[in-house]
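Missing here: one protein chain of the complex. Every other protein chain is in place.
And now, chain A:
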Amino acid sequence: MAEVISMEDIRATASTLGIDVSNIDFDSIRLPPGEDFGITSDDDLHEEDPLEYDSGFGNIIVVDNLPVVPREKFEKLEGVVRKIYSQIGVIKEDGLWMPVDSDTQKTLGYCFIEYNTPQNLPCQGGCILYTSFCAPDCDFQNIGYWQSTGKCLGNGFLLLRSNSESKIAFFAQGQFSVVYGPPDTPYDEKLWNTIPLDNYCKNTTFYASFYFRNLYYPEAELAREKTNGYKLDRAHIFAVNMFDDFDRFMKVPDEWAPPETKPYTPGENLQHWLTDEKARDQFVIRAGSDTEVLWNDARHLKPEPVYKRAYWTESFVQWSPLGTYLATVHRQGAAVWGGATAFNRLMRYAHPQVKLIDFSPGEKYLVTYSSHEPSNPRDTHRVVLNVFDVRTGKVMRDFKGSMDEFSVGGAGGVSGVSWPVFRWGGGKEDKYFARIGKNVISVYETETFSLIDKKSLKVENVMDLSWSPADPILALFVPELGGGNQPARVSLVQIPSKEELRQKNLFSVSDCKMYWQSNGDYLAVKVDRYTKTKKSTYTGFELFRIKERDIPIEVLELENKNDKIIAFAWEPKGHRFAVIHGDSPRPDVSFFTMRSGSNTGRVSKLTTLKGKQANALFWSPAGRYIILAGLKGFNGQLEFYNVDELETMATAEHFMATDIEWDPTGRYVATSVTSVHEMENGFNIWSFNGKLLYRILKDHFFQFLWRPRPPSFLSPEKEEEIAKNLKKYSKKYEAEDQDVSMLLSEQDREKRKMLKDEWERWVNDWKRWHEEEKAERQRLRDGEASDEEEEYEAKEVEVEELLDVSEEVLSFDLDQE
C-alpha cells in the first residue's frame, strides 16, 4: 500500500525546496517510465484490494424452478435451457452449470448461467465509468474519461489515470464523494471524448464524484427480466434472480435494529434574500460564459453583485416559481442552488442529456425532459421525462416513450413536444398534473403519482388543455369534427371528480386560445371563426366568469370584426384586460373591464388607443400599469401606460429590445437585447413609470430573469390599509432616498475632483516636458520658433473699424405732426 502523504506534508516539503505549489502545473509533470514514487499503480491496487468493489458476479443469473431430472435427461434439459438463454446473450464458455445431487444423481432444479462480459465496456470489476470532476466553479464539468480505478490512498489523495494520456492528478481529501450511479445511465463514449481534458486540471482544488458502474451487465439483467416467470410447462415456471442478489439478501440481519436518529441540523435559510433591508429584488443574468446574480439597486442606479460563477450551467438557468432555487442544467442532469449567503448546491437531479426543465408552481417537484436519437434513423426520437421531488432529489415517477406519444396537441408534430408536457394544476399545492394524449387526457395526482381513478379522461380529439391557476379546474378545447357536424367545444372540468362544470359549443371554428386570469376568476377564450365564405377568419372572445354561479359566459366581439388580434393579456389579480388588434404597422390597443361601476355583470370597453406601434403587452404584476411594447419589427418601442387614469406615463425606446420583464413587485422593468442580435446586447432597467434608471451593456447576453417572490403574507385588508396610508409609510423611504442621492452626488463630486486633479498632474507634467524640449524642437525645425502657435487659444478680439463718417441735414416738417 502506498505511503500516505497529506497535502500539508507536500506543502511543507515544497516550501523547504522553495517551490510554490500553487504555481505548479500538474499537467506538465511527466513521470519517468518505471518510476512511481512509491504510489502503487492502479493495476496493483486491483489485486490487492478487490473487496472495495462488488463481488463481480454481476453477469451471473440463477434460474430456479427447473424440472428435477435424472442423469439421462440432463443433457436434454441443459440443451433447452441453453437455447432459451443464448437467445438473450452469449453465454460464457462453461458458463452454464447445473449442479447435480451426488446421492440421487438428479439435478437440483436450478442452474447458474454466466454471460460474457460485454466487450464495449473498457474495464471489468470495479471501475469508474463515470466521473465528474469539478473545480469549485464548474459543477458537472467532466474533464475526462478515467479508465483505471479511482482509489483513495489512505487519508490523502485520490489517484487517477486518464485514458488519453498517462496523467496523475491529486485531489485533496474530503473534497470528493463516491456515488453509485443510477442503474440505467447509458455509457456514451462519444460524449466522453468531447470533453476537454486540460482546462480544469490546472486549478488547485478539485472534488470528484464517482459513478461506479461495475454492475452494468445488460445481458444478465435482460435475461432476468425476460425469463423470470417463463413457463417451461405448467409445473415449471422459472424464477430467475441475479446471483448477487442472493448475497445481498442473505446479508440482511434477521433482527430489526432501530435506525439511528440523526441529530437535527438546521438547513440554510433559503428565503434570506427576501429579508433584504433595502427591499431590493434580485435577478440573474447570463452573458458569455458567466452567470451572475445581482441586486437591482435602483437607488444607486446600478446593480450590486451577489454571486458570480463562470460555467455555472451548460445550457440555461431558471428560477423556481417562488424564487427559492436557481436551477442549472448540465449534461448529466439538473441542479438547484440557493442559500443565505452564497449559492450552494442543494440538490442534483441525474438525467443524462436533459434538455428542458419545469418546476411545479409550488416548487415541490421538478420535471426534466430529454429526447434521444433513435438507433434506427427511421424511428422517432425516444423521450424521457422524470418527475423529481425537489427537496429529496428522489425520482417520483418517470415516463418514457416515443416522441409521437408526447407531441399531441399544441403545435404538435413538427417541432416535437410542446413544453411543458405536464401542466400543473390545483394552485400552489402541486396536487395534480395533466398531460394531453391522443384522444385522452391523463391527470396524475402527486400523492400517489398515479392517474386519478387509475384511468385517463377520454376526450375525443382533444387539442389543448389549460389549468385554472388557482383551482383544480381544467379547460379543454376540442375542435370541430366530422366536417362541422359535431361542433367545436370548450369545456371546464372539475378535478378530481371529473365533472363537467360548463361547456360551450362553438361553430365554424378554426382555432381557439385560452387565457386564464391569474386568480382563476375569469377565462377568456379567443375564438377564430371562419367567415361564411370560409376564406378568411375573424376573431371573437368568449368570457367565462368562473367564480359566479353557473359560470355565465359572455361573448365579446370587437367593433371591427375583421381586426386581427395581435396580443391579449389579463391584468394580474384584476378585472381588466388589454387587446392589441388591427393591422400592423399601426394596430390599436383596447382596454376592457369585466366589472364597470354600476353594472358588474357586463364586460365594457374602457378605451381604445389608436395606431400604436405595439405587438406585445406586459402588465405590471401588481396590475394598473401596462407596457405596450413594439418588439422585433418595431425596434423596441415602449409605452408605459396607466390604465386607472387611462393616460400614457412615458414613451421610450430600447432599440432592438427582445425581452421585457417586470420585477415581481411591479416597481421596475427590465428590457433586454439578447444575443439573437449581434449588437446592442445588454439590458436596461426602468422605473414602472418609464424612467430609464440604468443601462448595462454585455456582449453575448443570453438571459435576464428576475428572481420571483413568494406571495405576500399580508391580507387584502391590510394591503388596502397600507395603500390608504401610503403617505405615512413612504415618509421613511423618501428620507432614505434623499440621503442616498445626497451621498451619491457627494461621491460623484469627489470622484470628478479626483479625476480632474489627476489629469491636472498629467497636463503639468506634459507642459514641463514640452518646455524642456523646446530648444531641441526648434533645432529639429531648423530654428523655426513657433511653438506658441501649436497651442491655440480661443480669444475673442473685437475690432472696430471706422469706415466712413458723413453728416446729413435732415429737414423737419413740423406741419405734418
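What we mean here is this: a residue touches a chain if its C-beta (ideal position, glycine included) is under 8 Å from a C-beta of that chain, and two chains touch if they have at least 3 such contacts; residues count from 1.
As a convention for this text, contacts and distances are computed from a predicted model.
Asker: Looking at what's absent rather than what's present, what does UniProt name the missing chain, "Pyruvate dehydrogenase E1 component subunit alpha", "Eukaryotic translation initiation factor 3 subunit I", "Aspartate--tRNA ligase, cytoplasmic" or "Beta-hexosaminidase"?
Answerer: "Eukaryotic translation initiation factor 3 subunit I"
Asker: Kindly state which of the options A:Asp245, A:Glu500, A:Glu678 or A:Glu721 is in contact with the chain not pictured.
Answerer: Touches the omitted chain: A:Glu678.
Asker: Touching the absent chain in the whole complex: find that residue among A:Met656, A:Ile685 or A:Leu705.
Answerer: That would be A:Met656, which touches the missing chain.
Asker: If I consider the whole complex, including the chain that's not displayed, which of A:Ala342, A:Val676 or A:Leu697 touches that chain?
Answerer: A:Leu697
Asker: List every residue of chain A that touches the chain not included in the displayed model.
Answerer: 635, 655-656, 678-680, 697, 752, 755-756, 759, 762, 765-766, 769-770, 773, 776-777, 780-782, 789-792, 794
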